[in-house]
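Shown here: the complex without one of its protein chains, the others still in place.
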Amino acid sequence: MFFRKKIKFNKNINKKQQDDKQIPKPLFSNLEKNLDILRELYKECSDVVFRSFLIAGHTKAQLIYIKGLSNVEEMDNNVLTPLMKKSEKRTVNPKTLIEQTLSVAEVVKISSFEACIEQLSVGNPILLLEGDEQGFALGLAKWERRAIEEPTGELVVRGPREGFTEALEVNTSLLRRKIRSPQLKLKTLKLGRYTQTAIALAYIEDLADETLIEEINQRLKRIDIDGILESGYIEELIQDNPYTPFPQVLISERPDTAVSSLLEGRVVIIVDGTPFVMIAPTTFFSLFQSGEDYYHHFLISTATRWLRYLFCFISLLLPSLYVAVITYHQEMVPTTLLLTMVDSREVVPFPALVEALLMEITFEGLREAGLRLPKQVGAAVSIVGALVIGQAAVDAGLVSDHMVMVVAITGIASFTIPRYNLAIPIRLLRFPIMLLAGTFGLVGVMIGLLAIMTHLSTLRSFGVPYLSPVAPMKGRDMKDALMRAPLWKLNTRPHLTGEYNKHRQGSNQKPHSDKGGE
Amino acid sequence: MIEKGKISALQMGLLMYHAILATGILFIPATVFNVAKQDIWISPILASPLGFLSVYIAYKLNKYYPKDTIMQYSKHILGTFWGKMLGLLLLLLLITSLSVMFWQYGEYVVSEFLPHTPKSVIIGMMVILCAFAVHGGLEVLGRLAGMVFPVFFLLFLVIIILVLPDVEVKRMLPVMENGLMPSLKGAWVLCTWFAQFGIIYFFLPFLTDREKGLKFGMLSVLVVTLTLVVTNIIVIWLFGNVTENFNAPFMSASRYISLAEFLSHLESIVMAIWIAGTFIKLCVFYYVVVIGTAEWLNLSDYRSLVLPMGFLIGVFAMQVFLNSAEAAEHFRIVSHEIMDTLVYGLLIPIFLLIVAYIRKTIFKHKVRRTN
Partner (left out) sequence: MRRAIMIGVIFMAFVLLTGCWDRRETNDLAIITGVALDKNKEGQIELTAEIHSPGGSGNGSGGGEDNNQGGVQSTVLQIGKGSSIPEAIENLNEKLPREILWSHAEAIVISKAFAENGISDELDFFVRHPEPRLRSYVFISDGKAKEIMALRPSLERSVSEALIKLAESEVLMKATLFDLMEMLKGEQGAIVLPMIDKLSPEEGQLPSESIAYIHRSAVLKQGKMIGVINDQISRGVLWFRNEINESIVTVEPDEADEIISMNLIKGRTDLVPEIDGQSLKMTVKIVTIDDVIQNQTSWDLKRLDKLKALENELVQKIEKCLTDTLDTVQKEMKIDIIGFGEEFRRHHPKKWKKIKGDWDEKFPTVQVDFDIDARVLRAGKGSET
């Protein structure tokens, strides 16, 4: 209760502050007055440039832009040069002159201070004239942006090598380059009181369920936060179940993944300022899919998928199983193996559970260290890592050989999960299950597993059961979850919510020698 | 309606499969062997008609009152007072049944695998886990059953394949050494399991594909019967006369497995998967008890009952028997003399169906509900 009150109170303060800073709405015809207000707004903003000049030598005008966001060179050549050229005819209307001589593609008329600020903030210079209530925003924004590069987080062997960048326009253009149909819709809105971050909601009309789009739109509109720096902010504010560690949206920086999701009727949320787009709704099994699965032969992809499922289980359970077996179910181990295990554990002073926890935590620490360190020091980490989780630890009598193997396999296993945000909860849940295994043996492991399964069954991602198509069972959709059916068999879209456009391709796509022009 | 979620008929069938078989697959072979000897595989076939009958009667009742569970239509059929009374009887039977099931689970895990762990902890953990699932609602149960079943069934097949090298068909002979009587007696023992199919009347109103309800209910009985027959055949092929030495022959079969020296002593894995099956079974009965109580009390939501009921059942299960002799006495009286499952699974529905039939056809009473 106390918390809630406090939050409400804060809200009131914020509202007041905003109200205080109210800006007069329309522009005045008096240039000086306009400039005074703008100067007041951009007080102590050293990056805002006010440049006054005379149009054709008689009308006072002002060009305002933000350093580094606008293309100064073009401004010189295409705005200032033609406008400042002294005209013979003194009676020329500056407005017509602008329309005639300004060689800029995008010129937007603006008539309010709000629009001024908005245009300035994205880098468009504005041009204000004496005696005119209208100004012009010139589409000359240009700022330094990263070139389109190969996404480093999702590498593929085969597939396009382009990745999303930080700029929203670039990202939408990447989508548009792949889906030429006008049915690709992009709804934009701005979120964040101060950052005013642009968010684009991309979907394909007729494929995405309208109620789903409406739902996402509503959830986005509810967000009232001071700033949005990354899609993670939005993810946390719109997901169905805020407490679960499992990701309820799919994060990708690959345009091809985004497009294939769009074609399945999902919605892509692009946030300005981050190369990671969110794809919703997401199911547990789609987190095991990699874009590459569809570029390789279906048998290979199916096998790879099963390998991922298997290794996901290993990553979650192997240390627990080892602890359970070595401390509770020794009879399961074949005699010869048990005897060597016993020999190697004989000098280890810790119980198996402590040994496992120790090693797993060390490994997680090592991984975290490796992630954050500058590249120059990276080599040092791997050397130290090999010492900590390796023969040296065994020789020191701290851990057994078998434990080192277990930790190493678990580590490899956790890297096979294609989505990083799914690998995290699995790594996290490994620890409670280890505790259960240390207390109840395999009974505990099973109880932990059942608890996780129950939790997953209760989850929904934007109304879609998280474990579909396996639970609830949807036979038709399983061909892209438990296996990767050949492309010619994947002729229906996965069913997400509501009505949908079921057929995704012609039904007779299987290549055959009888077909074709011969 | 009190339950907002819906499940498919297939999910209902899977829930019933686990509800009957999870404990049955362990204990049935030994219990039936005591009377039927090497003919134990005949007994499930003889007992299965009872399962089909239970499902059919529940289905018939559901036809009369498609949106109600037994708690509601017993009121329409018998009037409010007697309906409530019958509901109370049903609830008491189910609650004792459930507590005994929790006890059985705890007892088995403790006696076979964790002899030094207090039973209250084992039972308590399971109660919490089940409460978590039941709180999620029927949809969650349906999904869990859908996930557990393939694993359960796969394991069953794997065990059977792995013991095949050791089986000897000869051990089944002679078939019907002492006539049909021993297997009939075995079937009588099995009735307590098959009659449990009656609780399907709690699920029929919540189906998305109502017309398939009967089909999948029957299919469930059939698959249970087949599983039991196969289990019993395998057990008798593998162990023959020695079966009676084991408490849970199927578990002992997994203990007997030895393949390539590596795959041996699988009983701990079997036990883990068995826990998953038992979890579904306990959830089904837990859910039935909770939703039955909520309907009996005319509550608008059953979720608030989950934890209190869990607490009650947990305490019951921990305190119900002091030793195995008391348990044996209980099973002798309640399961085999009173036959509680037969009462709530078959007799009460039959009684309700007859009364409903008389009221609907003979007296031409329009008892159709507005709801």
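Every chain is named by a letter (A and B) in the order it is written, and numbering of its residues begins at 1.
Here is the rule we go by: contacts are C-beta pairs under 8 Å (C-beta built on N, C-alpha and C of every residue); 3 or more make two chains touch, one makes a residue touch a chain.
The structure presented is a predicted model; accordingly, all values stated were derived computationally and were not measured.
From the options B:29, B:124 or B:277, the residue with contact to the chain not on display is B:124.
Checked against the hidden chain, the listed residues A:196, A:344 or A:362 yield one contact partner: A:344.
One chain is missing from the display, and on chain A it is touched by residues 243, 326-328, 330-331, 335, 338-348, 351-353, 432, 435-436, 438-441, 444.
Those residues of chain B that touch the chain absent from the view are 112-118, 121, 124-125, 128, 132, 170, 173-174, 177, 239-242, 245, 252, 255-256, 258, 264-265.
Heads up, the rule we're going with is that only the chains that are shown with their structure count from here on.
Per the touch definition, chain A reaches chain B in the complex via residues 325, 328-329, 331-332, 334, 336, 440-443, 445-447, 449-451, 453-455, 457-458, 465, 467, 470-473. On the chain B side of its complex with chain A, the touching residues are 7-8, 10-11, 109, 113-114, 117, 122, 125-126, 129, 132-133, 136, 139-140, 142-144, 146-148, 261-262, 264-266, 268-269, 271-273, 275-276, 279.
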